[in-house]
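Note that this complex is displayed minus one protein chain, with the remaining chains in position.
Per-chain numbering from 1; labels A, B and C assigned in written order.
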Amino acid sequence: MPEHTGPVPRAHLVTGVEEFIAEHVLPVDDEHDGDVEAAGGESLRIRLQAGARERGLLSPHGPTDLGGLGLGMVDRVPVFEAAGRSLFGAMALNINAPDEGNIHLLDHVATAVQREQYLRPLVRGEVRSAFAMTEPAPGAGSDPSLLTTTATRVSGGWSINGRKWFITGADGAGFFIVMARTSGEPGEAGGATMLLAPADRDGIRVVRHIGTMDRSMLGGHCEVTFTDVFVPDADVLGAVDEGFRYAQVRLGPARMTHVMRWTGAAQRAHDVAIEHVAARRAFDGRLADLGMVQQQIADSEIDLAATRALLLEACRELDEGGRASGSTSITKTFAAEALNRVVDRAVQLCGALGVSDELPVARIARELRPFRIYDGPSEVHRWAIARRAVRRGAGS
Amino acid sequence: MPEHTGPVPRAHLVTGVEEFIAEHVLPVDDEHDGDVEAAGGESLRIRLQAGARERGLLSPHGPTDLGGLGLGMVDRVPVFEAAGRSLFGAMALNINAPDEGNIHLLDHVATAVQREQYLRPLVRGEVRSAFAMTEPAPGAGSDPSLLTTTATRVSGGWSINGRKWFITGADGAGFFIVMARTSGEPGEAGGATMLLAPADRDGIRVVRHIGTMDRSMLGGHCEVTFTDVFVPDADVLGAVDEGFRYAQVRLGPARMTHVMRWTGAAQRAHDVAIEHVAARRAFDGRLADLGMVQQQIADSEIDLAATRALLLEACRELDEGGRASGSTSITKTFAAEALNRVVDRAVQLCGALGVSDELPVARIARELRPFRIYDGPSEVHRWAIARRAVRRGAGS
Amino acid sequence: MPEHTGPVPRAHLVTGVEEFIAEHVLPVDDEHDGDVEAAGGESLRIRLQAGARERGLLSPHGPTDLGGLGLGMVDRVPVFEAAGRSLFGAMALNINAPDEGNIHLLDHVATAVQREQYLRPLVRGEVRSAFAMTEPAPGAGSDPSLLTTTATRVSGGWSINGRKWFITGADGAGFFIVMARTSGEPGEAGGATMLLAPADRDGIRVVRHIGTMDRSMLGGHCEVTFTDVFVPDADVLGAVDEGFRYAQVRLGPARMTHVMRWTGAAQRAHDVAIEHVAARRAFDGRLADLGMVQQQIADSEIDLAATRALLLEACRELDEGGRASGSTSITKTFAAEALNRVVDRAVQLCGALGVSDELPVARIARELRPFRIYDGPSEVHRWAIARRAVRRGAGS
Partner (left out) sequence: MPEHTGPVPRAHLVTGVEEFIAEHVLPVDDEHDGDVEAAGGESLRIRLQAGARERGLLSPHGPTDLGGLGLGMVDRVPVFEAAGRSLFGAMALNINAPDEGNIHLLDHVATAVQREQYLRPLVRGEVRSAFAMTEPAPGAGSDPSLLTTTATRVSGGWSINGRKWFITGADGAGFFIVMARTSGEPGEAGGATMLLAPADRDGIRVVRHIGTMDRSMLGGHCEVTFTDVFVPDADVLGAVDEGFRYAQVRLGPARMTHVMRWTGAAQRAHDVAIEHVAARRAFDGRLADLGMVQQQIADSEIDLAATRALLLEACRELDEGGRASGSTSITKTFAAEALNRVVDRAVQLCGALGVSDELPVARIARELRPFRIYDGPSEVHRWAIARRAVRRGAGS
């Protein structure tokens, strides 16, 4: 497999990604209506990532010592957005959830050995990974403190037992980062630990794919059981009982890269809709010249601009070393809703074609809807945003 | 095939439909995620309609002399809504679009012979039908005056040529009502005629199913070509060149029955969401006791109540013989948006389950979205509503 | 003072009110920008009510044995709406809050003696009244159970002590209906009693007018103190400790008549805006022909239609003897928000004139805004609506 010959200059990176996506990724996406399994699944990933690697576009966010391009958060914005125009674009560049966030997390927390064993192949696109946190009721969902999966002390390590679901990318993942309770009771704020486990470790079973409206995530959203899964001490990620704290490390940037990718998808839907109304005539003129059409276009322009402005502010804060809990929460909430509005308007503007698979807008709508729930439903974010504001107000 | 033994008393009709849907139709719907082809397609229809016929519930809106129950518009409201709880419910009762609207249209316009040949078997559920009006650009879409399909005079009748698409139920339909231009040019307001044509008539070809986000309509949304299709004079529906006027006859009631059915579907999604939040605990209490959850529930209660109130007002107007263009347009526009909001909230309230096929809400969202476009996009309705208001204001 | 010569036929009542308002009331309203004190205050009321009395239009909702027209809820709708076109219209017809609701309450609960002493002059427009319930924090506001004003047993009656505010119409009222706690503690659900007290009774003091954005309510929104105010047993309204229950009797209908009046005001703003955009030209055409203008007009048409449809449903339920807690709560909440949207759009459509006193729209916006708070803020209604829905869902 040929390695790329050197780093792509920053100035050319965005253009490079745009061209790669337009020429090599979007056509596959369009042909298969964004269904990643229908389009080839794992073999598609390998093929597309080979193309990205060849062009020096793979893992733009990965640490440079492991072969990534080392982009900071602000620099990621246009690159990830360009990738996001295709539902397969993030996979092609190895910046898909959950791998992208896992790379970020491991880069911050992994030991040198873990770094070699788990992070390096991930950055190089040799394996995929999964982040096993959410559980069926009454376990950890929107409220992570309800964590019920346990890791109990055994000789030389820990033994994990529990049931997880909506584990994205689990089917075919090379390893799992498992969030398990090492102390305390469900409902208590602390006591969680992150543990690394290769997927072929005894006791790990991908039970089934949960059918969801989105179909573009390789490896699906799975239910996974952990039965007496042994994890040696060396594979504990970070300190015991500090899992929730590390989840926060992962959280802010992961929220923002989601926004970047979905901004690209929404922008594509918007562009398609504009092209449609500019070409289509009715009621004695172009659809694009009707005021109600213009209003929807303008509203989407505003939503996209506000999403990007918030995104840049939050990324600046992250690049400056801040945790940016407040700004990433605000940005994620606004963006998830704004981008869904953008795509919904695109559907509407395209009329009957907008609900068909003749155009990509219905597909983008289907893929984007869960973003208002995944990564924290808007309601949970608003709850946190409000409490922060009230604390600040009471303190002033 | 056993006929039912007598009319069901009005008071029992709603209950009867509710029970039939809950026991015999919803389970099939749930098992197949609302995909009508996967659930059996035409054979499913025959089986479910047999059940409805046996219980005296078939064709509640059909004329009584042909075996229907003869319900007026106001009386249809609770019955159609009860049917709409299942995505297959309208099909089961033979009140699905487009058959339901076609029955209404034929009942008003058909000759005695047409009534026997086309309407009777339709009311009895022996055949399905399609209404072939919409065309690909630059033909008739939101703007029906752009009609390009032609019917030209030939000896003893007419010859139809043209291409239609988004023709619901076309695949497997027993006959078509075709809207074709018999005079004038595309862009002119008049000159359209309705013609009846059995589906096996030479020159009619169902080219393909157009893939759409909804999957519950038997016979799909098809592209259909008409090539030198002969229609004898006896099969012209109503008067030549009066097609747009008859379309109006069909329009108002068809809009309202759509609203009835979708209200049932949205109510089901709402009920499922309430059940979910009443059962699920997080953040030290029931989800149902959280203010942001309550707000969404209340907003949906309001949207459902306003939809039904508008619906009843418009149906009263129709039952009194009015054309109700204004009130049905307002009701359709409000309802399409309100019911979509209701279902979107239901998705949100159910969290990750809401975007999965574990619950019916994602499916209902998928099926309902096109209603803001089908039967006149909201924008076209708003345009008509505003112009009517300005005319009225200028005249006062 | 001439009495009218006989009841106005129902069919002519609405027209009669429309003409009276247009010719005699609106001009005063317009001249004084809806400021009731600037327009003459109490003397204006007496003059306008004399006009209404002369035309047989006074107290259309009052019991007929006391000189009212005895309209039920459904029949009130068009009459109250016609009155509501002017901010002084309800006062002119003696159907203003709080008198209108007090008439309803007294008609249901008053003894024969109370009926003569308090209700008859009220129906005849000889006095005004006030309903003294809301208190400054930490007393009864959105949460009436916090009631702190007390009525304690004294020889032959009760002694009231407490402070009330936002008591509409207090300044100049002939008598008060005072809600006071006769048992229990603030925070407890029961224990309130209604007591009647002439305004000149010792110990009642109207402390001040609270400045509010609305200026059309005669007698203002006042702070009132009650210091050892004696109320004889004969002036207890209904049974002791049953005050909250009677408040419910008053509540549903009062909510609906508010909606009727404000629908009239919003409709006027809408009409003015339509007239404006139909007359004004820019960008090569009438404003009324621009799509973004049409969208706003259509949205307001929809909001008005849905408000009226909900209103009629709720009024039918009330006329049939139902408490209609659910439907009046839904209707009030929807209407308060919808009518504010209508008026906000009217402001926007009129451009700079819309925020000026050259047109009545800014004034109507100012008067209408509090309706989303008065009579139960939308949030409290939504809370009640949601809890009712969850209870119903859990029970099904």
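Operating definition for what follows: a contact is a pair of C-beta atoms (placed from the backbone, for glycine too) under 8 Å apart; a residue touches a chain by one contact, two chains touch by 3 or more.
From a predicted model like this one, the values you see are computed outputs, not experimental measurements.
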* Structure fact -> Out of A:D65, A:E116 or A:D271, only one touches the absent chain, namely A:D271
* To do: With the full complex in mind, choose from C:R55, C:R115 or C:R280 the residue touching the hidden chain.
  => C:R280
* To do: Tell me which residue among C:D202, C:E320 or C:E358 touches the hidden chain in the full complex.
  => C:E358
* Structure fact -> The missing chain sits against subunit A at residues 271, 274-275, 277-278, 288, 291, 293-295, 297-299, 301-302, 305-306, 308-310, 312-313, 327, 330-331, 333-334, 379, 381-383, 385-390, 393-394, 396
* Asked: Residue-wise, where is subunit B in contact with the chain that is not depicted?
  -> 290-295
* Asked: Since one chain has been left out of the picture, which residues of subunit C touch it in the full complex?
  -> 33, 134, 137-138, 141-143, 146, 166, 187, 210-214, 221, 280-284, 290, 292-293, 347-348, 351-352, 354-358, 362, 365-366, 369-370, 372-374, 377-379, 382-383
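As a convention for this text, only the chains that are shown with their structure count from here on.
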* **Target subunit C, source subunit A, minimum contact steps** => 1
* If you average the CA atoms of subunit A and of subunit C, how far apart do the two points sit, in angstrom? -> 53
* To do: Mind checking the centre-to-centre distance between subunit B and subunit C? Centres are C-alpha means, answer in whole Å.
  => 42
* **subunit A and subunit B, separation of their C-alpha mean positions in angstrom** => 38
* Structure fact -> Two or more other chains are touched by the subunit B residues 293, 379, 382-383
